[in-house]
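A single protein chain has been omitted; all remaining protein chains appear in their positions.
Here the chain labels run A, B and C in written order, and each chain numbers its own residues starting at 1.
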Amino acid sequence: MGMTIAEKIIALAAGVEEVKAGDIHTVTLDRMMSNDGTTHLTVDMYHTKLKNPRIADPKKMVFIVDHNVPSDSPKTAAAQKKMRDFARENEIDFWEGKGVCHQIMMEHYVCPGELIFGADSHTCTYGALGAFGTGVGCTDLLYGMVTGTSWVLVPETIKFNLTGKLPRGVYPRDLMLTIIGQIGASGASYQVMEFCGDGAGTLSVDDRMVLCNLAVEAGAKTAIFEADQTALDWLAARGRKPKAVFKSDEDAVYVKEYTFDLGKIQPVVARPDFVDDVVLAKEVVGTRIDEAFLGSCNNGRIDDLRVGASILKGRKVSDHVRFLVVPASQEVYLAALEEGLIRVFMDSGAIVMNPNCSVCWGSCQGVIGENEVLISTGTRNFKGRAGHPSSKVYLGSAATVAASAVKGEICTEDLL
Amino acid sequence: MSVGKIFKFHNDLDTDQIIPSQYLLLPSIEEMKAHAFESLDPEFPQKVKPGDFVVGGENFGCGSSREQAPGVLKALGVQAVVAKSFARIFYRNAINIGLPVIVCKELPDQVETGDEMELSMADGTAKAKGNTYPCTKLPPYMQQILNQGGLIPSLNEEVI
Amino acid sequence: MEQFTGKVWVLGDDIDTDIIIPTEYLALKTIEDMKKYGFSPLRPELASMIREGDMIVAGKNFGCGSSREQAPEVIKALGVRCVIAKSFARIFFRNSINNGLLLIEQPDLRDHVEEGEEISVAVNSHITYKGRQYPIASLPENLVEILNAGGLVKAMRARNGLDRRKENGTDGH
Partner (left out) sequence: MGQTVIEKILSRNTGSLVKPGDIVTVSVDRVMIDDIMMPFIVDKFHEMGFEKVWDPDKVVMIYDHLVPSSQQDDVRHYKVGDRFAKENGLEHVYRSDGICHQLMTEEGYVKPGDVVFGTDSHTTTYGCVGAFSTGIGYTEMAAILGTGTVWIKVPETIKIAIDGRLPDHVMSKDVILRIIGDLGADGATYKALEFCGTTVEQMSISSRMTMANMAIEAGAKCAVFTPDEKTAEYCGTVLGEWERSLSGDGDAVYDKVITYDARGFEPVMACPSQVDKIQPVRLLEGTAIDQVFIGSCTNGRLEDLQAAARVLKGKKVAPFVKLIVTPASRKVYEEACACGAVKTLVEAGAILTHPGCGLCCGRAGGILWDNEKVVATNNRNFLGRMGTSKVEIYLASPEVAAACAVAGKIVLP
C-alpha cells in the first residue's frame, strides 16, 4: 500500500519497510533541539532522575538560547547558565542570541527526510524542507537524548491541495491563518498537514516555513512539503545534502483532503484569544493598538522585513504605538542591514531588537500592560500571552502589522 | 481510584493558561505551580487538593510544548485530566510524566466545577452525578508508560 | 530640643542606592511594595527585622549612586527614625531632607557602636552611647525649614496655599 511523505520518513527512521497510521514505532532520531524554555528542567532531570546519565550522540543535539535574550532576571540567567554549562561539558552544539531556534535549525541543520524532535511546539516548521519535525516535552527530549530513539504514533495525513498563486498584497501568513480559521484549532489534531499542488510549488522555502510553522495551531503533529527543486536548491546553497527525498505515493491514504485556491485568499486577522478566530482584516480595521510586533519564527524572515520596510519607508510609527521589529536570526538581520531595511525601521521610530522570541512568547520583551492591544506576526494570541491577562493580541501579516503601526489602529496595507 | 473534586475549564484551553510564559524559566516545577491557571482562576493552586480532577472540553492543552503544563498539574496533586479531546503534545507530555489524561466525550458537558467524580482507569469509566460515562482506553504502549510512572522510570529499568 | 532613643543597625562604607533598593524593584507601584526589598543585595533579611524607631549607623558615603528617591523613601517606610553616617552622598542627602528623613553626620560613632545596642540622639546637639557623648553639627537653616515643613511636598503645598486653606477650614474642595 502507498505511503505519504510523513509515513516514509517514519518508516526509514524505524528501519521498517512500511508503516501505517495508528502504528506505534520505535524510531532513531536524526536530531534533537532544545531551547531555554525547558532545557533547565531537562538538565535537572538528567542529573537527578537517571541511574546512568548518558548521551547517545551529542552530535545530534542542538541547544539554542532564544526565548529570553538578553536575559531579563537572575532566575532566567540561572536557567540559561545551567543549559550553557551542560552544553559545554557535553560538547553539544550551542547557540545563544543568534536567532529563534527554528530559524537557526533551518539555516544550519534540517535536511529533507530527517526525523527531528524539538522541545518546542513549532518544531513542525521543518516540514518546509521535507523533514518530519515535531514538538515534544522535556521528558521526551531527555529520553531521546539518552537513548537516541523514541516512540512515535504514526499520524494520519490530511492533504492540502494548493492551487493558483497568492494575489499581490496577500501573504503566506494570510493563507495559513485562513486555513486554520477554516479547519479550527484542533482541525488537524494528531495529524500531518501535507501541502501539495501547483500552488505549493509557487511558494519559496521561507513561505513554506510560514505554513508549516503554524500547523501546530491547528493541532497538527507536523506539516510537510515535498522537497522539490526549490527546496533542494535552497539546501544546496547552504552546502547541505538531503537524507532522503520522498514523494507521497499515488495510492497513499489521506484521512481528508482540502483544496485552497491561493488566488482567492484575502488579508485576514486572528482575533483574541484564539488562533482559529479568523476574520477578514477589514472587519477589525480601526481597532486602536498600543504595540505592534514584526518578528518570530513565523514571520521574522527577510521577506517579512522587506514587506514591513516597504510600508514604513518615509513614514513614522504612530506616537502611541511601540513597534518592535525583531529579525528571526542574525543572518536575517545582516541581510536586512545590507539591504538598508534596518535603516528604514530605525528612521520610522521602530524598536529594533536583537534576534530572539521577543513578545511572541510574552515573557521578557515588549510585554504589554493592562487592557493593552498588540497586533503581532507572532504565532499565538492566547489570553495573556503577551503580558497582562486583560491584554489582547491580534495576529496578522507583516503588511497588516506594519500598516497598523503607522496608523495607530488596525489597518491594512491598501488602506494606509 | 478515589473520589475527587472537579475543576472545569473551557474548550481549546491552551498551555499559556495552565502556566504562563513568564514563569517557565523559574528554577523548578515546585516554584511554578503557584502560578497554575493564574489568568483564569488565581486561587486554583490553593483550592485544588491532591486527588482532584481537571476537566476540559475539546483540544485541552493546545499551544506550546511546555512540559511545565502537565508538570504543574501533577505537582499540585491533580489525579487526572479528563477532556473531550487533547492537543497531542500535552497528551504525550502528560503520559511521559505519569499524569493520567482521559478522553471522555460525554462527562465534560454534564459536570461543573465543584462536582465530585470518580475515575476507574481499569474499567475505563468515570462516575459523576450518579451517571457512569465511558472513557477511551489508552493504547497498551502508552498505558504501559503510565503504569511505570512515566518515561524516565522505564529508562532506568532498561538493562545497560 | 528633640530627643529619642532606639536600637541601631550597623552598616559599612559606600552603601549605594542599588543596595538600598535595587533597580529591579523601582517600577513597583508603591514604596510599600518596594520596602521589603530594602538592602536586599547586602542583607536580604534586614528589611523584615527593622522596627519602627530603629536607627541605621553607617560608614562614609552613605547613599552614593543613583538619584533614585525611592532609597530614602524605602528607609523611611521601614520605620527608620534616622540615619547616622560618617558622610552622605549628595543626592541622597537632598532627597532625604525633601522627604523629611533625618540624616546625621557623625565621624566616630560607627567605629564604636555594636549592632543591636541602644543609642540616644539629641538633635542638633549630640548622640549618647554607653555614657559617651558624640557631638553632632546643626543643619543649615534652609534645610531645617524644609524638614520643619515636613518635607518639600508640604512646603510646596503651603506655597501654593493648599494647606493654609485647609487650616482655615475652607478646603478648596
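Here, a contact is a pair of C-beta atoms (placed from the backbone, for glycine too) under 8 Å apart; a residue touches a chain by one contact, two chains touch by 3 or more.
Not measured: the values here are computed from a predicted model.
Visitor: Mind giving the shown chains that are in contact with the missing chain?
Guide: Computed over the complete complex, the missing chain touches A, C.
Visitor: Which listed residue, A:119, A:353 or A:375, touches the chain dropped from view?
Guide: The one listed residue touching the chain not shown is A:353.
Visitor: Contacts of subunit A with the missing chain: which residues?
Guide: 69-74, 76-78, 80-81, 84, 87-88, 94, 96-98, 290, 319-320, 322, 324, 330, 333-334, 337-338, 342-343, 346-347, 349, 351-354, 364-370, 372, 387-388
Visitor: Which parts of subunit C are in contact with the chain that was left out?
Guide: 14, 16, 18-19, 22-24, 26-29, 40-42, 60-61, 64-70, 72, 87-91, 94-95, 98-99, 140, 142, 151-153, 156-157, 159-162
Just so it is clear, only the chains that are shown with their structure count from here on.
Visitor: What is the set of chains touching both subunit A and subunit B?
Guide: none
Visitor: Specify the chain most distant from subunit A by Cα centroid.
Guide: C
Visitor: Which chain has its Cα centroid closest to the overall Cα centroid?
Guide: Nearest to the common C-alpha centre lies chain A.
Visitor: Using mean CA coordinates as chain centres, what's the subunit A-subunit B distance in Å?
Guide: 26
Visitor: Centre to centre, by mean C-alpha position, how many angstrom separate subunit B and subunit C?
Guide: Chain centroid spacing, subunit B to subunit C, equals 53 Å.
Visitor: So which bits of subunit A are touching at least two other chains?
Guide: 73 - these are the residues of subunit A that touch more than one other chain.
Visitor: Going by the contact rule set out above, which residues of subunit A touch subunit B in the complex?
Guide: 24, 36-38, 40-41, 44-45, 49-52, 67-68, 73, 75-76, 78-80, 118-121, 123, 135-140, 142-143, 146-147, 151, 153, 185-186, 189-190, 216-217, 219, 221, 274, 276, 361-364, 367, 380, 382-385, 389
Visitor: Flag every residue of subunit B that touches subunit A in the complex, lowest number first.
Guide: 12, 14, 16-17, 20-22, 24-29, 38-40, 58-59, 62-68, 70-71, 85, 87-89, 92-93, 96-97, 139, 141, 150-152, 155-156, 158, 160
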